[in-house]
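Missing here: one protein chain of the complex. Every other protein chain is in place.
Note that the chains take the letters A, B and C in the order they are written out, and that residue 1 is the start of every chain.
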Amino acid sequence: MTEKASIHKQLDWKKAKVIVAGVDIGAVNSKALILLDGQPYASSHVKTLIPKESAFGTINAISDKTGLKLENIHSIVATGIGRSQVPFAEKTVSEIACAAAGAVNIWGPSVRTVLDLGGQSCKIIHCTDRGRVNDFLWNDKCAAGLGRSMESFADLVQKDIDEIGNIALQSEELLRLSDFCSVFALSEVLDSKINRVPEEQVIAGYHHAVAMRISTLVARIGLKTDLVIIGGLARNPAIIKWLEEILGVRRLAPKPAWDSTLTVALGAAMFADSFHRRR
Amino acid sequence: MAYTLKVWSDFKNYQTKCYRDYLSRASGGLRCMGSTWSVLAPLKGLGHDVHLIGGEPHAASTAGTLPEEGRKNIMAAESAGLGFHSCSYLKLFVGEVVRDKMSITDGTVHDGYPRPDLIWTTHLCNLHSKWYQEVSRILGGVPLFPIDVIGGGAAEQDPKIVDYVSDQMEEGIGWLERVTGRQFNDELFIRAARNEIKVLVLWGNVCALNMHSPAPLDERRFIALFPPAMVDRTTDEAAKLYEDLLAEVQHMVDTGQSVIPNQDYRIAYFGLAHTYGHPEIGRTLKNAGAEIVASVYTFGTAGNFKGFDKDRKWSWEGIDPSWVGDLDLSTRRKALTELAKIVLAWPTWQGVRSYWALEEMSKAMAAQFKADGFLLAPTRSCETDFRNGYIALQRIFKDRLPTIEYDTETVDVRKMDIPGSKRKTELFVDLMKAHKNKKGGV
Amino acid sequence: MKKVKIQAGLDAGHINTKAVIMNGREVMGYGNAPTGFDIVGAAQSALNNAMENTGVSLEDLEGVVATGIFKDIIDSPSLKVTGTVPEFKSGAKGALFLNRDSRTIIDIGGNVHKAVSYDQNGDLLDVVQNDKCADGLGIYYTTMAKALGLNEQGLTKLALKSTKKLSVAIQCGLSAETDAIDLMCQGEEIADVAAAVLRYIAERVADMSTYLSLTKEVVVAGGIARSQVIIKHISELLNQDISVIEPPEYVGAIGAVISEEEE
Partner (left out) sequence: MEKNAGKIIEKFRHITENPHEYAKALKDKGHLLAGYMCTHVPEEILYAAGFVPIRILSAHESQAMTRSYIHETYCSFSHDCAYQGLQKNYGYLDMITHASSCIHMAEAFNVWVRFAGYEEKSYLITYPHIIHTKHAGDIMVKSFIQFKEFVEKFEGKSITDEEIEKAIKVYNKTRRLLKKLWESLKADKPPISGADVATVSLAAQVMEKQEFNKMLEELIQELKAEPHRVFSGVRLMVTGGACDDLRIFDLLEDLNYDTNLIFVDSCTAARYFWFEVPEDSDDKLKAIAMGHISRIPCPSKDTVPGSGEKKRFRVLQGYIEEFKPDGVVMLYQRFCSPQSMDIMALKPILKNLGIPWTELELDTTVPRIQFGTQLEALIETINRVEP
């Protein structure tokens, strides 16, 4: 199971009064985040295979590096699609509420819309300056799996998932592909080879189609600024570029101190913190 | 040598004139919106200055003349919340209301959506009835009167349905008077009624002439020639247009001329316009001399034929136009009853609720138009008979005639299966060749 | 005595390009390569692969017959393409050559699937191809194997251990995938999820084949046909025993050579 963990060297969990954790089991990746007295201490990323195993995987990745064990953590909240498979979680909170809380914590109280581009689903969340959700929209079934389909697309064109966005940005022109669903788009990508369409135009075209589909979903619930974009696809520069272009709104830039894919796990950790304090 | 129709430009100008008059509210008249699948003549009882716009022909011609504009309208409708699987004609039309713009057949885009005074429409499929409900809602409540036509096989021979439709139209006339504050003029209404029935009968005759070999017209021409019968078939000009067209096509038949001289393979077509018309797919058919000579969409959306006889056998032969002149339309009720019957007799209404009617019509089309192949193009997210029952039709035709089915869409190219349709069209041509060689013993 | 002629068949499909080298009507050896985006390159390496496996050099080849979706694209001189054959014809000819009693071939390709019925000479009777929502069965098969941390054969082995019948949505690969992941997150056994995934593929293929009047022997081709779970389920749905042609991936390439050879 491929995993990676990053630790805040200056902090020492043995000295912390309150240790809480947020565990976000996503469709494609699972993440965990540890807070020591509200300070981010350790985080881990693990590829999701069997949700239960990935849950333990996120904690083990951290304990291997820090010695921090499950029993040392005062309160754990699980979220994400696999949250019911985290036996050691005290409570679960939806990834919608966690995304809003985490986003406002990272980007500040001006955030009003959080666009979560997860592996399997895409959610648009309206929230208050205190990170409370007041409205949200889940993608319809035909727009499912936009994140995972990007991985299938990368395999089809034999490119690495982390570079595919940059390749897309290099192409001025783009092949117009169906922005209705990924099955149609992927099938048209294959058939585009008949007309010998240059590869970067196909790659740019696919990114544009995904961005169009997401922007239609955003428009259905409305976009209130400031906008924050999180989730796996948020790391793809071409998706961000076209989303900002189509929506006519620039998102808040990612904070250097924060990996945006940890936003939901942070929200869960914040809930764990407040549950612990209220105990 | 391919024949070019003389009446071509008259048809284009007529449709654009209707739009212009509607937009400019020519002579201070009334703007009436609605489905062109409803009876239109009652609206003309309100005066000489009544201008119509119909959802379906407007969406179809916008997609044809301004595809990019059509695409933006569809996206705007989806962004406003219309279902991703709703009919694309509907989304294109409502998208214009959302964007506050309207495209015209002469390629211009008019800023500011012209608000209709009233909506007179029909309940054909669930989307039809709701299409204009949505327009009325977005525009803050335009008065709307829906006629529930129900439809179904041989409905025109079912007195309870004919009376039901006539009763509603009779009540609708009272509503029209209340909403417009105008006095209903029966003389104008009956004149419009006769024109409406005449145009529908004339169009049926034009289509029936394609039974001949060589067939004078093809689907591409039918697509361009039937919109006026949709937009406003109640005027004297419309009746004249179709009389001239019938005369010219009759002349083509008498002299053996055709717009498509090379017709090695005659195709019967159940589906909407837009995929077979795609350049790549159209070229495959043209290179093989395969032409669509009969189609339920262009024939049956606003056209009448002999239709069902007593024992429910269907015929695509035209009705003798002189029958229209002898029709007794002396009272409002009689005119409404004849109008109800003529609309209920449309092939498209027949197939909506009755699979047996769809089967009879398709078998008759294959036989009477001497088809070499049957092309089925169910329209994604369309509710009427442009999808209902098509899939199962393959089971009926499989052993009789080369038959293929592929996914198309009214106007939304995103949901069309261009690569798949191209492959299936190439296969279709091969199957027709193989079938003809085997049959011909070559 | 017919002069013995060494030819190659190249089946350039959406996902994989398959090559076969034949001496007259006798198969000498195979080669393949993922199609990717460089179609000519993929055809070249598939052919090179086959040449290496058979020791036949380019000069020995009297001709290369192309078939598959990209048959008209692989026209570079270095491939010496001498003719092309439509996919449904090469499928029928190849199936008949490998199994004399067969009259219908179900070909599950990487992206599209089709069924072809033919007479005793391999001449076309009828063909049906899948609808767009059912595109990408091959892509879905690979994606789901990867999502469960396995390869394709591993997915089938795992599915054999299934004990509980689960359902995934059936409209398209995307819906089936969404439901499969939801089932895993509900804590369902991964073997049962794998079985539901394979059932989805079998149902889509079987459903399409019901258009043809399946009388005589039905055979299945395409890489996915190696999954005996899918084959078993297709034959249950069609209540017709069906057999997998050996080797299932190369029926098209072989059929291309046979069609040209019979001309």
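Convention: a residue touches a chain if its C-beta (ideal position, glycine included) is under 8 Å from a C-beta of that chain, and two chains touch if they have at least 3 such contacts.
Note that the coordinates shown come from a computational prediction; the quantities given were computed from them, not determined experimentally.
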Point to revise | Partners of the unshown chain among those that are drawn | key: A, B, C
Revision key, fill the gap. Of B:P42, B:P57 or B:G152, the residue touching the omitted chain is B:G152
**Study point:** Candidates B:E317, B:E383 or B:D430 - the one touching the absent chain
**Key:** B:E383
Revision key, fill the gap. Contacting the left-out chain: of B:K160, B:K310 or B:K439, that is B:K160
Review point. Of the residues B:W8, B:F184 or B:Y355, which one touches the chain left out of the display?
Key: B:Y355
Revision key, fill the gap. Among A:F136, A:F184 or A:Y206, contact with the omitted chain is made only by A:F136
Study note, to complete from the structure: Per the touch rule stated above, subunit C touches the missing chain via residues 131, 133-134, 165, 167-171, 175, 178-179, 182, 185-186, 200, 203-204, 206-208, 210-211, 237
**Study point:** Missing-partner contacts on subunit A, residue numbers
**Key:** 81-82, 84, 91-97, 101, 121, 128, 130-136, 138, 140-141, 267, 270-271, 273-274
Review point. In terms of residues, what is the contact footprint of the unshown chain on subunit B?
Key: 80-87, 119, 123, 125-127, 129-134, 136-137, 141-146, 148, 150, 152, 158, 160-161, 163-164, 167-168, 171-172, 175, 352-355, 378, 380-381, 383-384, 387-392, 394-395
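Heads up, the rule we're going with is that only the chains that are shown with their structure count from here on.
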Exercise for review: Name the chain whose C-alpha centroid is most distant from the C-alpha centroid of subunit B.
Suggested key: A
Review point. Distance-wise, how many Å sit between the C-alpha centres of subunit B and subunit C, to the nearest whole number?
Key: 42
Point to revise | For subunit A paired with subunit C, centre-to-centre distance based on mean C-alpha positions, whole Å | key: 37
Exercise for review: Starting from the mean Cα coordinates of subunit A and subunit B, work out the distance between those two points in Å.
Suggested key: 48
Study note, to complete from the structure: Shared-interface residues of subunit B (touching two or more other chains) are 417, 420
Practice item. Going through subunit C residue by residue, note those that touch at least 2 other chains and give them in order. Key: 69, 112, 132-133, 135
Exercise for review: Could you pull out which subunit B residues touch subunit A in their complex?
Suggested key: 75, 78-81, 84-85, 412-415, 417-420
**Study point:** subunit B partner contacts - residues on subunit A that touch it in the complex
**Key:** 140, 142-143, 178-180, 184, 187-188, 191, 194, 212, 216, 219-220
Point to revise | Residues of subunit B that touch subunit C when the two form their complex | key: 394-395, 398-399, 402, 405-407, 417, 420, 423-424, 426-427, 430-431, 434
